[in-house]
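All protein chains of the complex are present and in place, except for one that has been dropped.
A and B are the chain letters, set down in written order, and residue numbers restart from 1 in every chain.
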Amino acid sequence: MAISNDKEFKAALAALPAARQRQVAARFVERVYPLSNDVRIKAALDLASRADISDAELTVVAQAANTARVESFTQCGRETDWNAQAGHFVAKAAVACVKPAEAGDNLAWDAAMQARMARTCQTVAEGSGTENREAEEQYRILEAFLNS
Amino acid sequence: MNELQFLTWVRGPGLDIAVGIFLLGVLWRLFEIYSLGRKKDLSAPRSTSGASGLHTVFRRSIPPPGMLKRSPVSYIGGYIFHIGLFVVVFLFAPHILLIKNLTGLSWPGLPSQFIDLAAVVTMAAMVVVLVDRINKPVKRFLSTFEDWFTWAVTFLPVLTGWLAVQHLLLPYTLMLALHILSVQILLVVLPFTKLFHAFTLFGSRWYNGKVNGHKGVPV
Partner (left out) sequence: MSATLEKGVRVLKEVIDAPIASYFNSCVHCGLCAEACLFYTETGDPKYTPIHKLEPLRRVYEQEYTLLGRLKKMVGLSKAVTDEELDSWQELVYNSCTLCGRCSAVCPVGNDIVYMVRKFREGMSASGHAPEGIKGAVNRTITIGSPMGVKLPAVQAQMKHVEEDYGLPIPLDAEGAEYMVMLSSMEIINFPEYLGAIAKIMNQAGKTWTLCSTAFEATNAGMQIGNSDLARVLVARIVEGAEKLKVKTVISPECGHAYTALRWEGANLIGRPFSFEVKHIIEVLGEFQEQGLLKTEGFETDKLTFHDPCQLARRGGVIKQQRNLMNQVAKNFVEMPDAGYMNWCCGGGGGASAIEEGEELRIEAFKKKKSQLDAVKPDRLVTACANCRIVLEEGLEHYQMDIPVIGLTEMIAEHIPDKGA
């Protein structure tokens, strides 16, 4: 199946069960992981990629990823470091991968959005504006995931 | 100078000087403070009933939520001695007579046993707030010579007055003269110390209430 816009992308993700959502979400976030390099996030992504995960394991990595997220806020009044801020959104995306799933949640979509935000922070930091091809890359990842 | 001459002096020239300094001092200080003025607030006001300078002048006498239990002595002790002072100063027959001689105004007083009790309660409350000022870290930290001095200058009139009426400690004439002298010291010192809050608290509460009323918050 070919995905060419966000409507299709979002719908395809929503149709997946939670465990599969986590796996594809982890792949989205892995693309932007170099913007963070926080080991807690790596741990969260590694866990989300596995097919067999227990709730207990999820809780542990979710807590660590959340701490990474809280620690990376930019404080009011300080100078914004857009590269660092990218890391914050990577953490946010990772949290989306491993948080407890409730009915109606589209955690893979949330993770994808936060990952795109991370990429945008990077391009803003580089001064090359807000245009990037992260969305298209995510469509390709999902297509490959569904076909595998 | 014997006791009688002393008493005559404090009742006469002493009183004139003290009241004179007091009145001029009060007027001068009020001018000195409020003539500084303030800028008009150009932001659009909210209209809220029950929130204004005048409201706060009265409402601020009530402890705000949660504060009474944080410092009961400040509120309860404070209320008792302020009300006690008012009762002793303004509802005691000899004082009312003095005011009548000075201004022509008079009103009924309370029975002297009641005043006696009020004086004792006032002094007790003042001692309690003094001890609190010594014991509590914040009060101790903030206190300067002026705080101890003004306490003494407020306490002595009540003490000497009570001693005079009770005919204790010293012969009546001398005790009375000391009482009047202590009042005169209080009058002279009042406009130039924190005791002036007796006049400025109205302005302060009013400004505070006005600013917050502008934002629609009753304080």
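Please note the rule applied: a residue touches a chain if its C-beta (ideal position, glycine included) is under 8 Å from a C-beta of that chain, and two chains touch if they have at least 3 such contacts.
All values derive from a computational prediction rather than experimental measurement.
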| item | value |
| --- | --- |
| Neighbouring displayed chains - absent chain, whole complex | A, B |
| Hidden partner chain, residues of subunit A it touches | 6-7, 66-67, 70-71, 73-80, 82, 85, 88, 113, 116-117, 120-121, 123-124, 129-130, 135 |
| Residue numbers in subunit B that touch the chain omitted from display | 28-29, 32-39, 41-44, 46, 48, 56-57, 60-61, 63-67, 70-71, 74-75, 78, 133, 136-144, 147, 192, 194, 196-197, 200-201, 203-209, 211-212, 214-217, 219 |
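Definition applied: only the chains that are shown with their structure count from here on.
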| item | value |
| --- | --- |
| Separation of mean Cα positions, subunit B and subunit A [Å, integer] | 67 |
